[in-house]
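Below: one structure in structure tokens.
The complex appears here minus one protein chain, its other protein chains still in place.
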Amino acid sequence: MNLKQTLSARSGVSDRIRDWWAGAPMWTRWLVYLLLLLFVVFVLPTEGVASIMSPQTDWITTLWDPIGIYILLALGLNIVVGQAGLLDLGFVAFFAIGAYSVGVLGREGWPFWGTVVAALAIAAISGIVLGAPTLRLRGDYLAIVTLGFGEIIRIVARNTTYIGDSRGISDLPRPPSMFGLDFNDVLDASAFYYLIVAMIVLVIVISVRLNKSRVGRAWAAIREDEDAAELMGVPTFKFKLLAFFVGAMVGGLAGTGQMGGVQGYIQPENFPFILSATILVCVVFGGSGNIPGVILGAFIIAWLPERFRFLDDYRYMLFGAVLVIMMIVRPEGLLPSRQRKAEMQEGTGGMGSMGAEVATPTTAAPEVGGK
Amino acid sequence: MLNDFINQFWPSTVGGLTVGAIYALIALGYTMVYGVLRLINFAHSEIFMIGTVAALFTVTEIFTVTSPYTGFAMIGMLLLIMAVAMAASGGAAVLLEVVAYRPLRKKGASRLAALISAIGASFFLQELFALQVIPNLFDRPEGRNQVGVPRIVERDKLFEIFGATVRLDHVIVIIAAVVMMVLLDQFVNRTKVGRGIRATAQDPETAVLMGVNIDTIVRTTFLLGGAMAGVAAVLYVVEFELTVYNVGFVLGVKAFTAAVLGGIGNLRGALLGGFALGLIENWGAIFFGSEWKDVIAFTVLVVILMFRPTGILGESLQQARA
Partner (left out) sequence: MSAVLALGAGACGGDDGGSGGDTLNIGFMGDLTGPDSAIVIPPFNGAQLAIDQYNATNPKKKVKLIRYDTQGKENQAAALAPKAIKDDKIVAMIGPAFSGESKAANGILDKGKVPSITPSATNPDLSKAGHKFWHRLVATDQAQGTGIAEALIKAKSPKKAYVINGKKAYSIGIGDFAFQAFKAKGIDTQRDQIDETASDFSSTVTKVVAAKPDVIFYGGYYSEGGKLLKQLRDGGVTALFASGDGSLDAKLVEAAGAKQAENALLGCPCFIPFGEQTDPTLVKFVSDYKAKVNANPAIYSTEGYDAATAFIAAIKGGNETGEKINDFLKTYDTKGVSKQVKWGPEGELAETTIHLYQVQDGAIKWLGKSDEAKPKG
């Protein structure tokens, strides 16, 4: 149980940091944001960091894809799962829709930014199309329907000659050069890295604004007790649909980020179910509902297999074992949101608890720090 | 097109029922665990995979089967393989519960955390079998390749219905699946342990107050679900004669779909959902081509859930009556 003690000790430290953060004045917060951004832009992609973080793959390419892409997807899924509490097992569908929109429209001669706008619109509409008939379903029924939707999108892409079937689409449009960034240099992915950093910042801002608004409170209410929320006059269906809408748009945005990538190539097998599952893992592993946690989770999940490349096949076996151990030791994730911790203490964890879990004398009270 | 449908309807029906029987047996595991724990046991597909490997081991390493069996020897052999596979799958399922789910249960972790633990266990088991178990058990250096299983049941034509050939293997798979399901249904509805399972599914708190030992019930549930996956594994090996480290993945998704289609938590729903899914896929393939099977299956699922939001039978385990 050493690991457990270490982790709880660390959570004590993180609690102190959070208390300080909660009381910190505005300028301090902005200073921290600025420092973080400077770190991400100037320190993270440098050679010195690369040799430690990624001795076997190109670090800047890895930072963009999978790390940046995973973070973006996890932020999008976090809106659906973490904030509104809807279990979505087919999030990769929106990623695919975004990517394919850019690919198909780009082939028709649209400029890159035009395809991005269209991709966001198409992804958001598909979020509505999926959500409208299915959001009345509860919990796990929604999970299997979203899983099915993800598979349907992939198989339709694979079976449709117009969009390149299994052979995919090549030569996707690239963003025009801007701010001295050259998106045509295939040997250097830094332009794409900065592009995805900008996208991530944008999505963080939107997520935070939404979460602090009436919408965020409505989502929290739905997540904790949908019936109660409905009784209190929250139009739950509307807000659930909104979560799908925003989440789908972020997924689509990630798709456009991948599209304009160095590879300039997509094919249906880039969007398997297992990617949906992995993104869900990122969200829960990091701390569902908490944006820094989700980012950390996605970073770790995307980065670990690259860092431990020398383990060859065995890295995925270890990855599986790490997931199980992590959930046993710290089921609320690395950096859970405090609100969610409180919900967990009440025993629901925001997504309902397992059925046959009863407080008997043998059942230890959940160890939770904080208030 | 209509002509094709008429010509191919009965052969497709036979194929659909055969594969549907296997879906149904795997779906039972999902449905039972879901009924009791409200948990999608994502690693159930690996429990099935372990069953196929156990069956293969029995056939090639313990008995070195070289030619198909007939008559009572065949039935005896099948029962023997089933016993081994049920023990392996059931044991693995219980172990999975103890290692990956019980600690979370005791902590009162969210179902989402349990789902992630299940995904992790699934990864771990697949890779363990690809890297260590299959290479070492069968002396095959390339553990990710599929492994063929020698023929146990001959492809004898038994009879024809409306021009469709029904073979011995079809009949064995369908009958075995239905028999196992009836046995399980009787067990859950007639025995004391079965009553405990139903009580826990209905209301765990009250069940505890009534003296039900939750841990025993959960263990039994995993054991039964795993054993059914073991039977499914044997039938799969008899019908398709192969296994591979990720054999469970696609079947697992299908079986889970079948469970939801029939009404998750409902044993008879799993049976109905499995057969329905197998038939829908095969009938749909006549019109649209085999590459659209999965799309057809999921589309039907969505449509049915829109009209019956809790599946075709809709009941759950606790309400199942004899």
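Labels A and B are assigned to the chains in the order they are written; within every chain, residues are numbered from 1.
What we mean here is this: a residue touches a chain if its C-beta (ideal position, glycine included) is under 8 Å from a C-beta of that chain, and two chains touch if they have at least 3 such contacts.
Quick caveat, the model's predicted, so the values are computed rather than measured.
Considering B:143, B:230 or B:274, the position touching the chain not shown turns out to be B:143 (whole complex). Within the whole complex, the absent chain has one touching residue among B:152, B:251 or B:270, and that is B:251.
Annotation for chain A: contacts to the undisplayed chain at residues 55-58, 60-62, 65-66, 69, 155, 158-159, 165-168, 170, 185-189, 258, 261-267, 269-270, 306, 309-310, 312-313. Touch with the hidden chain on the side of chain B covers residues 4, 7-8, 11-12, 14-16, 18-19, 131, 135-136, 140-146, 148, 151, 155, 165, 167, 236, 239-242, 244, 246-247, 249-251, 281-282, 285-286, 289-291, 293-294.
The definition used in the following text is that only the chains that are shown with their structure count from here on.
Between the Cα centres of chain A and chain B there is a gap of 32 Å. For chain B in complex with chain A, the residues that touch the partner chain are 34-40, 99-101, 103-117, 119-128, 130-131, 200-201, 204-205, 208, 214, 217-218, 253, 256-257, 260, 264, 291-292, 294-295, 297-299, 301-302, 305-306, 309-310. Against chain B, the residues of chain A that register as touching in their complex are 81, 87, 133-134, 136-138, 140-141, 143-145, 147-149, 151-152, 155-156, 158-159, 273, 277, 280-281, 284-285, 288, 313-314, 316-317, 319-324, 326-328, 331-333, 344, 347-360, 362-364, 366-367.
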